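Missing here: one protein chain of the complex. Every other protein chain is in place.
Chain IDs A and B follow the sequence of writing; residue 1 opens each chain.
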Amino acid sequence: MSMVKETTAVPVTDVRVTRSQRNVAWTALVALVIVIVLALFPYIVYSGTTTIMVQAFIVLTLASMWNLLAGYAGLVSVGQQAFVGIGAYFVLILALHGISPFAALPFAAIGSGAVALPLWWLVSRLRSGYFAIATWVLAATVMLIIERFSSIGGGTGMPLPGFTGLDPVLLTAYTYWAGLAVTVLAMVVIYLLLRGRLGLVLTAIRDDEVAARSSGARVGLARLLVFVVAGAGCGAAGAVLAISQLQVQPSAVFSIQWTAEMAFATIIGGLGTIEGPIIGTAVFMVLQQTLQSYNAWYLIILGLVAVLVALFARRGLWGLVDERLGIRLFPVGYWLHTLARERGD
Amino acid sequence: MNAVIQGILTGGLYALFACGLSLMFGVMKVVNLAHGDLAVVAGYVAIGVITITHVPVLWSFLIVVPVMAVIGYVLQRTIIQGALDRSALTTLLVTFGLSVVIENGLLQFFTANSHGIGVGLALITDSFNIGSQIQIPYLLVLIFAVAVVVLLGLQYFLSRSVYGRLIRAVADDKEAAQLAGADYRHVFGIAAALAFGTVALAGIAYGMYAQLAPTTGTDTILLFAFAAVVIGGLGSLWGTLLGGIVLGVAQQIGAQINISDEVLAGYLVFLAVLVLRPQGLTSRRVRS
Partner (left out) sequence: MTANGDRTNGGTPLLEVRDLVVHHGQLRALELISFGVFPGEVYAIIGANGAGKSTLLRTIAGLHQPTSGSVLFDGQDVTGLRPERRARQGIAMVPEGRRLFGSLSVQENLQVGATYARPGPWTIERVYETFDWMRARRNQRTAQLSGGEQQTVAIGRALLTNPRVLLLDELSLGLAPVIVQRIYGMLPQLLQTGLTVLLVEQDVSQALRVASHIHCLLEGRTTLEGRPADVTAGQVEAAYFGLAGAAATPQPDEGE
């Protein structure tokens, strides 16, 4: 027979909790500089480049929203194109009533967010696979419903009014700035949300939903908020899309291609990280430009890369960087310092 | 009345699409977003085989279906299992990625035009009439009959054969199945092979009845398959048939109201079921 003494736990005495690393200040500074430089683009570069940038802004906004949904709230939606279309049609409808499309933009975002509320009620109880399919069906249904109204273009779409008399160069510049503003605002909102209580709740849900619920976290409310924000964000992107295309066609704005693009960009860049969509969008744009855009090849390659990344590099390209260097450009977590050792988040 | 009968018969085709989806979801918990596209691929391959080798149309079934079944086994053991080992999220992403890749691949190589599979037998393209109001295409009846036969076969396989039992056991509790000596990855592969095989069959049949285009997989087939599964209830093959029939009838009634409402009617019924009774009409188990 043998007897073994039991061990005692290591007491945690001296503990400091800090919000973020030193470099967040640097990141904010660099980000501000970048935004200013970007804002000056219309004065510096050709309009061809700004047009491409607008596409990038749209994809980046969409990707950030999809990342928020899938990477943080665990909601895999394959129907966000519904909001892209809704945002675009909000702009169209308001423009048909005499409001400038640019002025309509914020209303499109708010309107999309508002539409997200009843849609959430429809799908909120569904889990994973069912949720994905439901969002897909919703998007298809929304498109079919909107196509019935010939006053807004029916199945073929119609041009976006409200640009007559506007100098083309100015139009391009305004469109560019609208896209830039939407993207910057979207990223700031996401960052602030994740840095605050919502971020904590979402991380708790990600780790252990039952525990999160039982500790009082308002799980349902958190998910609702994320869904609404994502709806508003995608709607805003849709509004920019409408403006940049000068027309609104159902098959274009409700296309599943938007979900493909935002999902692939996010996955490749890094799901569940704020920096990921940025990198993913960059990869996406490079691919699109080098493969003579709207050729089906770029989606094929993008899709294959995304599948490979999902299988072998869970946290995407940014995840590879993050693990090596341990840096966060957008820190949202906490650092726990115990005695001499440091452990992250 | 004609519409209702047409709807019922179309339901057979939908059920054929749906049973593979139901199988993969019920056994492996995989929502295969590429399911519809696989049917389209099978259809295109069949067209290719017929064009190149000039075999009779019915031979294309014998060639394409087994090949697709094997592809299903391989894909399951490699990519899908890999995704399953990571997380449910990854499986959704991977199947979605596959769907996009397949569709755009088809677009790239076959253009966006739609193609049909000429059946060639005048008898089949005709229809028979009951009274003056009812006109039913022979092909549709044939497809419905085939669907019922396949479902019967699948039912028999699942309830009587060794592998059928293993599939059901693994679906219930794959760890307990492992403890009894079963390699669940292999069993998953068999289930996937069945799913791919049936959807290939359905795809070729669809190509005979209607036109196939690269986007038909997601535009049409996937949603109908899912609708049939959800409406009928997961876990029941006959529920899938019922779901398919309900969907078909709803669509036909919608078409009677307004020709452009056909698809919309189906979606609305689908949404209604999802919201009100997600476990479907026949399911014994409640899925939250």
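Just so it is clear, contacts are C-beta pairs under 8 Å (C-beta built on N, C-alpha and C of every residue); 3 or more make two chains touch, one makes a residue touch a chain.
Computed from a predicted structure; not experimentally measured.
Undergrad: So one chain is hidden, and I want to know which residue out of B:112, B:145, B:180 or B:257 touches that hidden chain in the complete assembly.
TA: Answering carefully, the residue with contact to the hidden chain is B:180.
Undergrad: Out of B:88, B:142 or B:169, which touches the unshown chain?
TA: Among B:88, B:142 or B:169, only B:169 touches the chain that is not shown.
Undergrad: To test your reading of the contact rule: which positions on chain B touch the chain that is missing from view?
TA: 162, 165-166, 168-169, 171-173, 175-184, 235
We take it that only the chains that are shown with their structure count from here on.
Undergrad: Of all residues in chain A, which touch chain B in the complex?
TA: For this pair, the touching residues of chain A are 70, 74, 76, 78, 122-123, 125-130, 132-134, 136-138, 140-141, 144-145, 148, 256, 260, 263-264, 267, 295-297, 299-300, 302-304, 306-307, 310-311, 314.
Undergrad: Per the contact definition, I'd like the list of chain B residues that touch chain A in the complex.
TA: Contacts found on chain B: 25, 29, 31, 33, 79, 82-83, 86, 88-90, 92-94, 96-98, 100-101, 104-105, 107-108, 218, 223, 226-227, 230, 260, 263-264, 267-268, 270-271, 274-275, 278, 287-288.
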